[in-house]
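I have a structure I would like to understand better, so I am pasting it below and will then ask my questions one at a time.
For this depiction, one protein chain was excluded, whereas all remaining protein chains were kept in their positions.
Naming follows writing order (A and B), and every chain is counted from residue 1.
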Amino acid sequence: MTKYVIKRLLLIIPIVLGVAIIVFSIINLIPGDPGRRMLGPMATQEQVELLNDQLGYHLPFFQRLGNYLKDLVQLRFGNSYKDGTPVIHTIMSNFPYTLKLAILQTVLYSVIGISLGVLSAVKQYSALDNIVRVISISFSAFPSFWVYMVALLVFSLYLGWLPSSGAESWKSYVLPVGCAGILSASSLQRLTRTTMLESIRQDFVRTARAKGCAEGTVIWKHAFLNAMLPVLNQIGISFGMLLGGTVIAESVFGMPGLGTVIITAVNSKDVPMVMAATVFLAAIFCFLVVMLDVITALVDPRAKAKLTR
Amino acid sequence: MEAQSRQTKDRVPAVEVRDLSVEYHSGGSVVHAVNHISFTLEKGRTLGLVGETGAGKTSTALALMRLLPDRVSVIPNGEIRLKGDNVLELPESHMRMMRGSIISMIFQDPMTALNPIMTVGNQIAEAIRNHASDKMTKEQVNRRVEEVLELVGIPAERKNNYPLQFSGGMKQRVVIAIALACRPDILIADEPTTALDVTIQAQVLALISRLKEQLGTSMIMISHDLGVVVRTCDDVAIMYAGEIIEYGSVEQIYGPGDHHPYTVGLFGAIPDLKSKARRLSPIDGLMPDPSNLPTGCKFSPRCPHCTEACRQQEPPETERDGHIIRCHLFGGEKV
Partner (left out) sequence: MKKQTEFSDLKRGRGKEIWRLFRRNKPAMIGLVLFLIIVLIAIFADVIIDEEQCYAFSGAPLESPSAAHLFGTDNLGRDLFARLVHGSRYSLSIGIFATILSLAVGAFIGAACGYFGGWLDNIVMRFFDVIASIPGMLLIMVLVMALGQGMQNLIYALMISGVPGYARFVRSTVLNLTDMEYVQCAKSYGTGSFRIILRHVLPNAIGPIIIMLAGSVSGTILAAASYSFMGFGIQQPTPEWGAIISNSRQFMRLAPAYAIIPGMFIVLTAMSINLIGDGLRDALDPRLKD
């Protein structure tokens, strides 16, 4: 098992390098040169050319890519085209905000989604199931940015209960976490309901009943634990994606975070910043995937047998 | 006084089923899975329930355990008594305590009957703890788990293994261990060997029979395999379209004499090694759609002896020395 985990962790490296190659190639297609971008329209062409030379922009594409990858494996992410500071500093100082937001959102929607999912599966076709189902379908039709805006309008601008920007107090987190938590719960509720329904129909659940287990034990110990593996996986993957997807919440609620950094970097074509952010998030995502597989293997001997085979 | 009451308790049949029907309601149509069946299982004996897939055998078994899916299934009429207790009137909490300790079940497919993410030891221990008094310590439960495993021929040290580490036959042994962990009075074996290799089948059957003798359990053996039934059972009930169409001792059912045409057909469909020349005579046609059963005798559309009366009226019961046949061919007198 340890050997397997180490192998998987080492496999992250080629994937992250692959990500770097792909994104570097796409960015290369963005028109314009970095020198002009950094110095602005007022600079002379000579100054621009000089800077482009310093940045190695005139080298052939593959050589530039090679140089970037060489720096990358030494964990040198470069300096921002915009303000010249090391990009990794900017990323590291903004990441905690994003992480906090993502964790809070994930916890909230997992709790809501899983509990409602189990409830509607156990009480399939009851009034409760139907209500939850319609609400859940409706909620997944709400664009998050619009819900954020309406919530901001009501609770900050009209009622004045909560701040309309910043991330200083817990109050700043109420709206982004609350809205996203409720909206994202809908898809998890449906997944939980489906896996739970499949699990409840399994033969081993009938075995548990046949040996005299109480209904609660049957549902939670046998059906639920078996149904949770795909749900847990979904939560983990979504969490990884969320770390790069808090952009909208940060933008609407005026919060600092990695999303804001990324969107500014993409808009200003700050190549080192975009590259570093992408590589950083991809590495975290890959790490999460490995962790999920490990957790799954620890819980489910079938997964363990498949992995370590 | 006490001895006498125990004696009357002993005389109460292990299972008594009277006029039981099971229906499944789904999407506006009603599936008549079991129709007005009655039978009695005396203590220590084994009853074989024989029939094709869809004859209502498993529905009968699940009704006895009260494990029919409650949203769609209905028991419109009938009475089930397990050791005298009317199962259909018990509160769920009481019924739960009976499952595993009074009545237990071995399921058809050992591949899916075990929880894949629990060790087999824990799955057996769960059954024991469900019915043990609070005084039972962890060590006692543990010892009992090991005992039960040894009983079904699995080394005790394998209790920490997961189901996927066992072969099909071994998994079925675990299922048997779970079913017998609390020494139930009644054991239902639902096609316990159908999913297993032929070589393993005999072993598992021998194991079930030996344990049944050892523990004095009464058993209902559900099977479509007449070979399995003759080896394990005392009495046999042949089911067709949710009805018991013939009932008797193994000797009566397997012996010469009068039989229901369906029973004759069942035996005709078995290849006979001794008389090579005889060809198999499979029964023509299919079982009727249980949501749309024919009137009169349910077997009439496939019966070679079918008459107008068979299509119109329910066949009468003919009884001779406990050998019951429900067919128009045999008049209906009781001897």
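What we mean here is this: contacts are C-beta pairs under 8 Å (C-beta built on N, C-alpha and C of every residue); 3 or more make two chains touch, one makes a residue touch a chain.
Just so we're clear, the structure is a prediction, and the values are computed from it rather than from any experiment.
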Full-complex touch with the removed chain, picking from A:S80, A:Q189 or A:T278, is A:T278
Decide which residue listed in A:V73, A:M92 or A:V150 touches the omitted chain of the complex. A:V150
Selected residue (touches chain absent from view) among A:V118, A:I262 or A:A303: A:I262
Touching the left-out chain: which of A:Q63, A:S138 or A:S169? A:S138
Can you list where subunit A touches the absent chain? 15-16, 18-19, 22-23, 26-30, 124, 133-134, 137-138, 140-146, 149-150, 152-153, 157, 194, 197-198, 201, 240-241, 243-245, 247-248, 251-252, 262-263, 266-267, 269, 274, 277-278, 281-282, 285-286, 289
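Here is the rule we go by: only the chains that are shown with their structure count from here on.
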Under the definition above, what is the set of subunit A residues touching subunit B in their complex? 124-125, 202-204, 206-215, 217, 222, 225-226, 299-302, 305
Residue set of subunit B touching subunit A in the complex reads 65, 67, 71, 92, 96-101, 104-105, 107, 109, 112-118, 123, 126-127, 130-131, 162, 164-165, 175, 178-179, 181-182
